[in-house]
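Written below as structure tokens is the structure these notes are about.
Removed from the display is one protein chain of the complex; every other protein chain stays in position.
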Amino acid sequence: MRREIPLIITFVVGVAFVIQYFIPHSPFDRFEQLFSDWFFIIAACAIWLGALNLMKLSLIKIQKRRKDWQYAVVIVVSWLTMAIAGFAGGRDFQTPGTAFDWLYQYIYTPLSATMFAILAFFVASASYRAFRARNLQASLLLVAGFLVMMGRVLFDDILFGRLFENFQPLADVSNFIMNYPNMAGQRAIMIGIALGIVSTALRIILGIERSYLGGGD
Amino acid sequence: MHFDLGVWIGAFLTLGIISFLYKDNPWYKICEAIFVGISAGYWIASLFWQNLVSKLYDNLAPAIVALFHGQIQYNLLYLVAGILGIMMLLRLIPQIGWISRWPLALVVGATAGLQFINYLVSNGVKQIYNTIVPVFGPVSDAGGIPPVATTGEGIGNVIILIGTFTGLVYFFFSKEHKGLFGGAAKVGTWFLMITFGASFGYTVMSRMSLLIGRIDFLVNDWIRGTFG
Amino acid sequence: MILRYLAALLLLLLLFVPVVGATVADEDFVDSLAVDTLMLARDAARPAPASDVVAKDTPNDNGGSIQIRWSPSSDDAAGKVFRYDVERKVAGSADETFEVVGSTPAGVGAVTDNHAKSGIEYVYRVVAINTMPPSAGIGEPTLVQSYSSLSKSVIASAQWFNTRRTIVLIFALVLGALIIYYISQAKAGKELFIRKIAGLEAVDEAVGRATEMGKKIFYIPGTQDMENIQTIAGVNILGRVAKLAAEYETDLDVPVSRSLVMVTAREIVKEAYLNAGRPDAFNEDMVHYLTDDQFGYAAAIDGMVVREQPATMFYMGAFYAESLILAETGNSIGAIQIAGTAMPAQLPFFVAACDYTLIGEELFAASAYLAKEPKLLGSLKGQDVGKGLILIVILIGVIIQTLGVYDFASLFSVPVD
Partner (left out) sequence: MGFWNTMLAVDRRWIFLLVFLSLLIPMFLGVTFKLSISPEVQTLYDTLEQLPNGSTVLMTFDYDPPSAPELQPMADAAVKYAFKRDFKLIIMGLWPQGPLQAEISVREAMKDPEIQARNLEYGVDYVNLGFQAGNEFVIQRMGTDFREAFPRDIRGTDYSEVPLLKNTKNFSNVDFVFNFSAGYPGTVEWVQIAVDRFGVKLGAGNTAVQAPLAYPYLGAGQLVGLLGGMRGGAEFERLTGFKAKATTFMLSQTFAHAIVIVFVILGNIAYFVTRKKEQ
């Protein structure tokens, strides 16, 4: 029973969400929005499981004085600070001037912006390694990447801008690659993904792929 | 000299994260721990107010009030969502934790159903539609098909056709990549490589901008703001 | 041209009215001449009524909507129409008041009334309206209007099938039938050939290497939640990898960024350890939550990677910009990396930084491939036949389109609402 009922739920809900697309009549017309809301509600409950897990592991680390336990203290303290500021702030917890907003502006923002920014370094080092003409395939990768990169910056303006009006050969080549060969590859990938998802979704709805439900007990 | 606590904290955290690029160190570890704690706290508070309160309470409470006045409203359905959420939390009690499979089954079922359709439409049928274009001409105008504007566009259309075709051949799983079929699959991989190269080259600029933003913060907000 | 004459005419009238000294606002003092002038002006400005008003239920919708079309007033082209108002009332009701439900500028002959109640019979009429500039006594521009005859009565209703989506239904049925057919074939014991997928062949070796080196395996099931099917594919593959890890007795670490994924992944890993005959080696905290935040999660993983130096890293699921942050850090410590995603924008980064990358469809085939269960493999065969059909459709389509005799592509258009 512990496995059958979930399988039945998956089947019924899965089929219902496939056919709702074709049926404009109520109640099917409301399914998509309703699921979006329900999912957000379930996820908002579930996040407590994750947060408690994070706290549990951090506290164990501190208690057992494992390596780097001091940083676990930092995790616990900063989690509590942010969560308390958020809950105490009430509905308007994000209003400028609140404690939550201050933490957001001066701690959260620089951290996430910097983490995103170090991508610039990684893009540089990855392209140094990957853009190398080892064989035909790698050469195609290199040439396409190189040409598109050249067309994206001011090189046209610098190299040709003073000579000719509206002469942008690098940008033109770059656009051609983006619009045709790149588009072709993207389409093949996209159509393949559509087939893969259709097949995976069917396996899930039919209960053939059921490992996400775990074991029988 | 002008001291701004927020800016100094920002600079401390920014440099801490960047220091990781040299090697792992206590400074980075502190920043990482702060980041994990602060962001986990941020999301739990946000989801509480924006999902549980805004979506569950605000929809359900008026419906329940109306129920006491004898009206049955559509929004009473949110009660089910509330119950499913609580079922999820029952994970915390190991003996009845299995009940959390119900909401999970609902989420997985709905996702499978929705994405089956969404991808079939936007990644499947629409892409097929976009690919079916004349490569030149068209010969007759009986069908009212818009003509191919330039030779460049015609060549481009042929490239798209070949690339899409051979690319899809590459994805065949149940046929060995040998002979003509294997040749087509090989051409398909060439197109995939060009695609990867082009998308990669395309993003380099965008990523550089992000780093410029942080360097600007360090140079202008922090150093010039404090000392200059 | 005509507009200019009209304007001149109105201007003349305007000059004329004060000369006569009439005050229209105060009706008691209006002398007959002024009234006549005003009437004249009104008649001159009044447009001919719109005609042929047709109201019909909006097709393919959930009810509550009626489409109204009409032929424009014969004065429309001459610029004598300022706008059209569409009015409705309940058919046959004694109440003769009409309610405005929409309006359009001149030159437009269609409006959709989205506030009709399903099941109620309505009639519509269209009002052609022109403006008259302010004249003496009337401080504001006045409106002159003429009414069309009533439309036939109409009822808004909801439909049970959206005919514009028929092509999608055909695709869904054909692909579904193919996949189910080949699954049943496989179930019946028919041999199926599946070609080698390099990235998946390498899974064994990658797990084996971690065992030899005595180091951990990191498995990252994407950074999105369970409402993304790539995540579901990612956790399904996790089941296969976890079973291998259990058999090889290698440590597995699954840090996740969503709580629902944590719950699901735990079930899967537990089951895998059970199937491998090592339930005792399973520990719930092998699967642990870090933070929902995209970059907070990436920062934490980066730290874990350089500190714990895993021998093998898997990235299977949906990723955004964090893909390269993770994969470059994994690359820098020399881990074997196998990635798989259906996010086209992130594929190039995985290709650049990982040893093997499952591209799009391969991610969804992976769980079936690794499980080697006939039922699952059958679905791959079904997919392939579907792919073959699509290739044929595209080829035929391009030929017909190039010949130009018939717009074949239009069969595949799915109009937006």
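Each chain carries a letter (A, B and C) given by its place in the written order, and its residues are counted from 1.
Here is the rule we go by: a residue touches a chain if its C-beta (ideal position, glycine included) is under 8 Å from a C-beta of that chain, and two chains touch if they have at least 3 such contacts.
A quick note: this is a predicted structure, and the numbers were derived from the prediction, not measured.
*Asks:* Would you list the chains present here that the left-out chain is in contact with?
*Replies:* Across the whole assembly, the hidden chain touches A, B, C.
*Asks:* Any idea which of C:A78, C:A345, C:L389 or C:L403 touches the chain not displayed?
*Replies:* Looking across C:A78, C:A345, C:L389 or C:L403, the contact with the absent chain belongs to C:A345.
*Asks:* Out of A:W38, A:Y71 or A:Y104, which is the one that touches the chain we can't see?
*Replies:* Within the whole complex, the residue contacting the unshown chain is A:Y104.
*Asks:* Return the single residue from A:F40, A:W79, A:F176 or A:Y212 that touches the missing chain.
*Replies:* Looking across A:F40, A:W79, A:F176 or A:Y212, the contact with the absent chain belongs to A:F40.
*Asks:* In the complete assembly, which of A:L59, A:V77, A:A99 or A:M150 touches the absent chain?
*Replies:* A:M150
*Asks:* Tell me, which residues in chain A touch the chain that this view leaves out?
*Replies:* 33, 36-37, 40, 91-92, 94-96, 101, 104-105, 108-109, 112-113, 115-117, 120-121, 123-125, 127-129, 131-134, 142, 146, 149-150, 152-155, 157-158, 161, 178
*Asks:* Even though one chain is hidden, which residues of chain C still touch it in the full complex?
*Replies:* Where chain C meets the chain not shown: residues 294-295, 320-321, 332, 345, 416-417.
*Asks:* Which residues does chain B use to touch the chain missing from this display?
*Replies:* Residue positions of chain B that touch the missing chain: 21-22, 46, 50-51, 54-55, 202-206, 208-216, 219-220.
By our rule, only the chains that are shown with their structure count from here on.
*Asks:* Chain contact topology under the given definition, line, ring, star, complete or other?
*Replies:* complete
*Asks:* Report the chain whose mean Cα position is at the greatest distance from that of chain C.
*Replies:* Relative to chain C, the chain whose C-alpha centre sits farthest away is A.
*Asks:* Counting only Cα atoms for the centres, state how far chain A is from chain C in Å.
*Replies:* Those two chain centres are 18 Å apart.
*Asks:* Distance between chain A and chain B based on Cα centroids, please, to the nearest Å.
*Replies:* So the centroids are 4 Å from each other.
*Asks:* Hunt down the residues of chain C that sit against at least two other chains at once, touch-wise.
*Replies:* If we look for residues of chain C contacting two or more partner chains, we find 168, 172, 175, 227, 229, 232, 260, 263-264, 267, 290-293, 295-296, 299, 307, 344, 347, 349, 351-352, 359-362, 365, 380, 383, 387, 390.
*Asks:* In chain A, what residues contact two or more other chains?
*Replies:* Within chain A, residues 18, 21, 39, 42-43, 46-51, 54, 68, 111-112, 115-116, 118-119, 123, 127, 130, 141, 186, 189-193, 195, 197-198, 200-202, 204, 212-214 contact more than one other chain.
*Asks:* Write out the stretch or stretches of chain B touching chain C in their complex.
*Replies:* 17, 20, 23-24, 28-29, 31-32, 35-36, 38-40, 42-43, 47, 88, 91, 100-101, 104, 107-108, 110-112, 115-117, 119-121, 124-126, 128-129, 131-145, 161, 164-165, 168-169, 171-177, 192, 195-197, 199-200, 203
*Asks:* Could you please specify the touching residues of chain C with respect to chain A in the complex?
*Replies:* Within the complex, chain C touches chain A at residues 60-63, 158-162, 165, 168-169, 172, 175-176, 179-180, 183, 225, 227, 229, 232-233, 235-236, 239, 256, 258-260, 262-264, 266-268, 270-272, 274, 285, 288-296, 298-299, 307, 321, 324-325, 327-328, 331, 342, 344, 347, 349, 351-353, 359-365, 367-368, 375-376, 379-380, 382-383, 386-387, 390.
*Asks:* Touching chain B in the complex: which residues of chain A?
*Replies:* Within the complex, chain A contacts chain B at residues 2-3, 5-7, 9-18, 20-21, 30, 32, 34-35, 37-52, 54, 68, 71-72, 74-83, 85-87, 89-91, 93, 100, 102-121, 123-124, 127, 130-131, 136-138, 140-149, 152-153, 176-195, 197-198, 200-202, 204-205, 212-214, 217.
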